[in-house]
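All protein chains but one are shown at their positions in the complex.
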Amino acid sequence: MLKRVHFPSSPLPYLLVAPQLAITLIFFIWPASQAMYQSFLVEDPFGLGSEFVWFENFELLWGDQHYLDAFLRTAVFSVLVAALSMGSALLLAGFAQRVVRGAMFYRTMLIWPYAVAPVLAGALWVFMFNPTLGIFPYFLDFVGIDWNHYLNGGQAMSLVILAAAWKQVAYNFLFYLAAMQSIPNSVIEAAAIDGAGPGRRFWTIIFPLISPTTFFLLVINMVYAFFETFGIIHAVTQGGPGSSTTILVYKVFNDGFVGLDLGGSAAQSVVLMALVIVMTVVQFRYVERKVEY
Amino acid sequence: MAEIQLTDLTKSYGPTEVLHHVEGDIKDGEFIVIVGPSGCGKSTLLRMVAGLESVTSGEIRIGDRRVNELEPSARDIAMVFQNYALYPHMSVRENMAYGLKIRKLPKGEINRRVEEAADILEIHQYLDRKPRQLSGGQRQRVAMGRAIVRDPQVFLFDEPLSNLDAKLRVQMRLEIRKLQQRLGVTSIYVTHDQVEAMTLGDRLMVLNGGYVEQFGTPIELYDRPASVFVAGFIGSPAMNLLPAEAHSDGIVLPTGVKLAGAQTQSGSVLLGVRPEHLVPDQDGPIAIDVDMVEQLGANSLLHGTLSGTDHAMVASIPGHVATANGTQQRFSAAPEVLHLFSPETQKRLDA
């Protein structure tokens, strides 16, 4: 927490933390408390005044079928994005860890999507799946699938999940690879001497040993799917068709900036904040008990 | 150069006092070793002199200045750390010059001093290397060089040899001693190794549990240990200690045998006798049942118990011996090599 020895007291440390504290106060704590405060207000239809209504905005949210649908949709979306990207990353890392020749090459080729902005990932996938021009609809047509994510909500959802998972594979791959490489070779060798083949070794030795990483990545991926995928949704579907791809973070933005329902949007923000806090706490508790082997 | 005075020095962390009323006068040019087991407060004491730990009460004077409130850099000291604390990103030359640069010495002067120190320590060829390219012994020299260039009034050493292997430790020990004699700088050296302490120090300060047990020359400590702790700590193998009864005409061992000799003490005592002071003697009063023999070449150690009791005893005999395990051997000891301690205070009982 603190060094055993430190500098004698002076005003200097206050000057040193001042910039960060100022920015934190002005751009984080103040706006967050504003969001809190606004979540208790209702603006009149003409934006002339507002009324303090306690938890009415929250009650409205829980009574709002659209919101509850968005909640469920976000859950499905996040779980699928996490499962898809973590699953492929685990598979690739498992094999990458086995190969000796070309390991560097594979790693390099697999990590660059990390650098692609979510909105660009969305643009790339929307181009590939463009109903009239895209490569994939062209081929899907041969197997009798009529692709149009502008009309078909299920297809739109699949597309954003694909794009979101694609971008996140790189991140998960790196962490899985690092976790696997930190398992002592002797443990794997012992399992081999005990007669376990490669597949069995993976499932009975490697996979349990990297379970802390799996848990950590699960939290990270959920947070990613909750918030950072905004760009993908905004670029690919804009929450549509209908509201079939409207996840919570997109709804906050849409209701606030487009619908101008400030109180409702603020209440949604507060709910999201609570979710993030829960996830952060979970993550930190995990970090504290981080398993070492 | 300077003398150092420690007056009624106390250190507490919160409610726990870790150093108790330490007193000591160190003469100009003297080499003082603070020795004691780990946790005895010896490093804390050194760091208080350096200014890295605050003084709870009492006074430290270097030369004619009270330094309690002075920053380390204002105390005109140099320190060699256990892990050397070389700045890893600076070359050897930069490491040595850093303190001088901060003191804004002219460039020529800095160079002259670095060169001079490099000459003394024979580290010229490493001057442009980084610490990580050096071996342990070389880093040790650089750390010394960094201390020398400052040309301080006092050198402080915090277990500087404990990270070296045994052979190098002996060699560096001699070099440190020679260097200190040549430069004549007052030095305080902390170690837990009693051999290092005995060979290096003009005087030794033995610390135990935050108390000064004894402060004196190595020979004083060996010949007249002030307490049971010092008796057991100085000398190897450690002094034999037996409960005994003192009378005006001699000392009665637990076996009932009397070691003749006039005594000024009477009553229960702890009798101390060093293994090397037990002389083989067919008719000696001290009988030991030997259960193990260690042949060290130059001498032999006989381990066993005082016959008829379970008090462990060690005797050190010059040359080789052919004593078998399980035999009884007899020894005598001259009256002047016997040490008496109080069983209650653990202090020396003296004539």
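Quick notes on this structure:
Going in written order, the chains are labelled A and B, and every chain counts its residues from 1.
FYI, a contact is a pair of C-beta atoms (placed from the backbone, for glycine too) under 8 Å apart; a residue touches a chain by one contact, two chains touch by 3 or more.
The rule we apply is simple: contacts and distances are computed from a predicted model.
Per UniProt, the protein behind the absent chain is "sn-glycerol-3-phosphate transport system permease protein UgpE"; the candidates were "sn-glycerol-3-phosphate transport system permease protein UgpE", "Molybdopterin-dependent oxidoreductase", "Benzoyl-CoA-dihydrodiol lyase" or "Phenylalanine--tRNA ligase alpha subunit".
Only one residue in the set B:V18, B:L52, B:L168 or B:V321 touches the chain that does not appear here, and it is B:L52. In the complete complex, the residue from A:V42, A:A70 or A:I220 that touches the missing chain is A:I220. One chain of the complex is left out; on chain A, the residues touching it are 2-7, 9-10, 12-14, 16-17, 19-21, 23-32, 34-35, 38, 88, 91-92, 95-96, 98-100, 102, 106-121, 123-128, 132-135, 138, 166, 169-171, 174-175, 178, 188-189, 192, 198, 220, 223, 227, 230-231, 234-235, 249, 252-253, 256-257, 262, 265-266, 269, 272-273, 276-277, 280, 287.
Although one chain is not drawn, its touching partners on chain B can still be listed: residues 47, 50-52, 71-74, 77-79, 81-85, 87-89, 98-99, 102-103.
One rule holds in what follows: only the chains that are shown with their structure count from here on.
Rounded to whole angstrom, the centroid-to-centroid distance between chain A and chain B, based on C-alpha atoms, equals 61 Å.
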